[in-house]
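Left out: one protein chain. Kept in place: all the others.
Each chain carries a letter (A and B) given by its place in the written order, and its residues are counted from 1.
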Amino acid sequence: MELLLQLIVTTLQISAVYILFSLGLTLIFGVMQIVNFAHGHYFAISALITVYFMPWLVAAGFPAAGAYILSGAFGVLVAALLGLATYYFGFRYFQRDMVGSFILSVGFVLLFDGLFLELFGGAARSVPSLVEGTVSAFGVYITGQRLLLCAAAVSTAFILYLILMKTKLGLALRAVSIDQEAAMLQGIPYNKIALAGFMLAAVLAGIAGALIAPVSIVTPAIGADYIVKGFIAVIIGGLGSIPGAIVGALFVAVIEAFGGYYYGASTATVATFFLVIVFLLFRPKGLFGNG
Amino acid sequence: MINTQGSLLSGRNLERRFGGLLAVSELDIDLYPGEILGLIGPNGAGKSTTFNILSGFYRPTGGELHVLGEACTGSSPTKISRRGLVRTFQHGSLMPSMTVRDNILLGTMHQLSGRRRRKRVSRAEETAEMLGLSNYLQEIAGTLPHGLQRLVSIGIAFATRPKILCLDEPLTGLNYTEASSALQVLEKIRSDFNCSILLVEHNMKAAMKICDRMVVLHHGKPIATGIPEDIRANDEVISIYLGKRDDT
Partner (left out) sequence: MANYKIQSWIIFGVLAVLTSLYFSNLYAASIVSSVAIAALLAGSLRFVMLIGELNFAIAAFVGIGAYSAGVATTMLDISFFLAIILSGIVACIISVIFGSITLRSGGPYFLLIGFAFTEAMRIMFSKMEVLGKTSGMIGIFPPLWLDDWLSLSAVIICLILLFALYAIEKSQFGIILRSIRDNPDVTRTVGVNVLYWKVACFSVASFCAGVAGALQAFSNNVISPGDFSYLLAVFVLAYVKVGGESSIAGSILGAVFLVLLGEFALSMGAGEHIFYGSAIVIAVLFMREGIIGIVFSVIGRIRITRTAKESRA
């Protein structure tokens, strides 16, 4: 029973990052009908900047929490800028062109892989925990740091939900996802909305990257680990669906937590894949897909 | 098993819902051998939805469909097509990057599968000739003017030599001359090839001229079925669609 609870908690904690990831992927697909393979790099650059600058700021005399928040914010900013650059110089010419945009994103992946390696070197880094100690309840343990991560991820997802449901921007984003032409006929400025959606997704990835820095070893290739799972999550949930992205991310996290515990991480990945194949037999477009 | 009484295509009490929206309901429709049946109605009346149901692109949420004697409610388009019902689409019912010849050839593929390549090519050429497209065979379909593209779409569908040909607004965008020759082709298809035709058409003059019978839809329900003269005189039809009596 304790084991079960522990695994559930692990699931929730793993799912935190996957949710932020998959929300971004599905948002971009919903609004622009494109698949951005380079999404993981917005995540990676944010994580890299965070681990790079935090020790530097601490050495300069900042308190740990302040240094973390500053470097994290900087990381998110850089992620957003990278997203803007890729959108402005590339993706905006390929809206609704799934194959073309994917190929372009693949080019970006290689380019950024090489550049990040040059800029940051191959060494793994991490930052010290902000919150020491372990919290326990009902016999379940979770480190304070990871608890913080979960809380931050949940709040971010909630804020995103509020944006999508309660603001004009959110309404426009949803309208464009459902029917681009109809939305344009209603006077919604498609290009501006597409840019907004893209930036929102990049920022989500950036936040995820900043959040992961204290709990994980950060290398320039860190995006790759998450991108596979992120894509599997949106396949399951259905491309373009927000609730789908969350459900898909939870599913992937469950298999990783439970499967990983009993059979090992890589076996869990293989299992995830085969389960998704079977799933596609019955729901070719995912649970809530409109792709 | 419903009583289809010699009709090639029978829909009984067909219904299609989209969430809360009832796009089509209480639809009974029959297509008899050798006839040209018109499906008319104002925009949003449910004509496209009906078309999609009859050709298998939508699964009806209620009612039954029989195509050439076989129950086909919920069957896939490929299956219904193999029974002998082929349709065109309102927009872009052709392959724009391919030549006219290859477009029409596609229509011959399923029927004449196997090693009968010569037969496929000759049927495609025959079809093209009937439609006046023989001079355009090597042109890329997407570069042709709109009227010719419409003819190509009809060609693709007709190359399958169907028993039921469903045309979704075949005359839209055609000028008077083009429309007249298209109507002549449809007449020929009906008489020489033993093919019944169901068409959706906005052009009332043309529809009245060529259709043997008509079904008028309004808000997804059929409000009148009969020969053009009767439809023309039907008060309800006049009030919702034709406007003043003098227009016809």
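The definition used in the following text is that contacts are C-beta pairs under 8 Å (C-beta built on N, C-alpha and C of every residue); 3 or more make two chains touch, one makes a residue touch a chain.
Quantities reported herein were computed from a predicted structural model and do not represent experimental measurements.
Considering the whole complex, the hidden chain is in touch with A, B. Of the listed positions A:8, A:64, A:115 or A:147, the one in contact with the omitted chain in the full complex is A:115.
Take subunit A: the residues that touch the chain left off the picture are 29, 35, 89-90, 93, 98-100, 102-104, 106-115, 117-118, 228, 231-232, 234-235, 239, 266-267, 269-270, 272-274, 276-277, 280-281, 284-286, 289, 291. Mapped onto subunit B, contacts with the missing chain fall at residues 55, 57, 76-78, 81-82, 86-89, 92-98, 102, 105-107, 109-111, 117, 120, 153, 156-157, 159-160.
We adopt the following convention: only the chains that are shown with their structure count from here on.
Subunit B has its Cα centroid 48 Å from the Cα centroid of subunit A.
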